[in-house]
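Heads up, one of the protein chains got dropped from this complex, but the rest are sitting where they should.
And then subunit A:
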Amino acid sequence: MAQRLALQRLLSLPARGPLAYHGRAFGISAGRRSTFNVQDGSDFQDRVVNSPKPVVVDFHAQWCGPCKILGPRLEKLVAKLEGKVLMAKVDIDDHTDLAIEYEVGAVPTVLAMKNGDVVDKFVGIKDEDQLEAFLKKLIGA
């Protein structure tokens, strides 16, 4: 119980970097555990397709301006959900085949995935309210 409360408190703190957590690795990973960068195809298979929890997949690119705004915004909201939803980030230049496979055209493209299926999707930048609604729908709240 106490641990869950501690986790909750850590997750709701703004992401300020390692030093903000008194240098404790646990603090960082707890907050960051809900977001990860996809390493390769099999990583995507393991952590996204086969994920027991729903996952939002953020397809982004270094050269994409709006992606730089949407990414952190989405990450923040996902973190607030305390692990109910995970967020996978896919750099489309590093994982072009994967992005093509999931029919990504323009970036940012965000997919909502549940049990390996794409259940929702949006393209382009969204504000916080829209993102919250998107995430809520995914969790089924």
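What we mean here is this: contacts are C-beta pairs under 8 Å (C-beta built on N, C-alpha and C of every residue); 3 or more make two chains touch, one makes a residue touch a chain; residues count from 1.
We adopt the following convention: contacts and distances are computed from a predicted model.
Engineer: For the chain that is missing from this picture, which UniProt protein name fits: "Vacuolar protein sorting-associated protein 26B-like", "RNA polymerase III subunit C6", "thioredoxin-disulfide reductase (NADPH)" or "Proteasome assembly chaperone 2"?
Structural biologist: "thioredoxin-disulfide reductase (NADPH)"
Engineer: Based on the whole complex, identify which of A:Ile69, A:Ile100, A:Val119 or A:Ala133 touches the chain you can't see.
Structural biologist: A:Ile100
Engineer: What is the set of subunit A residues that contact the non-displayed chain in the whole complex?
Structural biologist: 61-64, 92-93, 96, 100, 103-105, 107
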